[in-house]
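Partial complex: the chains shown occupy the same locations as in the complete assembly.
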Amino acid sequence: MNRPSNRQANQLRPIKITRHYTKHAEGSVLVEFGDTKVICTVSVESGIPRFLKGSGQGWLTAEYGMLPRSTGERMQRESAKGKQSGRTQEIQRLIGRSLRAALDLKKLGENTLHIDCDVIQADGGTRTASITGATVALVDALSVMKERGLIKSDPFKHFIAAVSVGIYQGEAVLDLDYLEDSKAETDLNVVMTDAGGFIEVQGTAEGAPFQSDELNSMLALAKQGVEQIFTLQKQALADQ
Amino acid sequence: MNRPSNRQANQLRPIKITRHYTKHAEGSVLVEFGDTKVICTVSVESGIPRFLKGSGQGWLTAEYGMLPRSTGERMQRESAKGKQSGRTQEIQRLIGRSLRAALDLKKLGENTLHIDCDVIQADGGTRTASITGATVALVDALSVMKERGLIKSDPFKHFIAAVSVGIYQGEAVLDLDYLEDSKAETDLNVVMTDAGGFIEVQGTAEGAPFQSDELNSMLALAKQGVEQIFTLQKQALADQ
């Protein structure tokens, strides 16, 4: 099997995490998985949504967007269309659930964290890059909250990272880029904690149905991938 | 472990499939998974969406809705709010992908099938009931198309069925109802073909992350469940 990217089946794209990418947000990261580039910011807001009033816990919510020409063909701008696509909503719900899993919301106090993941350039795997980058931005934002006295104890429970895997030409491969993704028979997105647990597993047969053994191969590859990503996240946070 | 429903861990709720439930649609099924009741219709429309022009293939698309008081507390009507929720869009995209997997779209000709899944009463598992019921309605609609001479060869490739599984009090259980679902630690929706392949696997850690062995237990339980459901689908279609 030859991947269009000439990578080994279990080889990630070069991943780069740039912290403090923009100056206003409490957490701001540019994450790159090869040619996929996403700005992930975390904004701290005092107060919680109405449905949590009186619960004594905080909240985290996520939004996702793509610049109209982040893709090969220009997409219509969602604000001009007047609504977000189903795909956008699906992805931002996934990011929100994944990042909430990183936190003990009780320890967050009556604060809301807004995650914004905006794709500057897309080449496959934007949702997994978003989750990976937003986790680092979240750690930075929590540091700011501590400095400002907004939280007393640390709500951070564990690192979260995500990667895609797929079946390409009958074989499981890691971290698909756009060319690979568009030809893969199966696409599986995996979100895990650095303690080895699964947060989300979302697999879709694009072409033929996939079998149990294929699922197992993909999950094994994903585990290898996220372990490398956890290392990269922690290195990025060790700097400065 | 005691399930609130007093069922065995591997026990489905009573499933009932009523064909020809309404009179106008080419396929119309009322599907019941216990107290969850969904009307699934298939409507045949001549022509295909713009993005498929010239492809020589047909299309299938799905929409999902809940009656405002299908749930314990009345939800706001989506047509009055002016938009569908992210959850609604996520579910209808899942139904669409799953049902398209049942078909050879080339053999459908330049026709579009509209799947409508409308929840009359909700008690957990509405998306898996929808996929299960819509598959039966799809078979009926294809029969109508053959009678009307709209298709020459049969586009149906295999049966599709779906079921939810979860981790409840530390144990894998099959086909969660609302009470169980709202307390489960993990929720996994599985869509399969009657040839044993996976079409979709969507697992979410609601509370604690889940481990590989838990994922395997849930997948095994799901396989047992869908096999029983395939039998029920085929029995329903054998009648009359």
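Going in written order, the chains are labelled A and B, and every chain counts its residues from 1.
Note that a contact is a pair of C-beta atoms (placed from the backbone, for glycine too) under 8 Å apart; a residue touches a chain by one contact, two chains touch by 3 or more.
The shown structure was predicted, so the numbers you read here are calculated from the model rather than taken from an experiment.
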Number of identical chains in the entire complex, 2 depicted: 6
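Rule of thumb we're sticking to: only the chains that are shown with their structure count from here on.
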Approximate Å spacing (C-alpha centroids) for the pair chain A, chain B: 28
List of chain B residues in touch with chain A within their complex: 83, 86-87, 89-90, 92-93, 97, 101, 188, 192-193, 195-205, 208-212, 215, 219
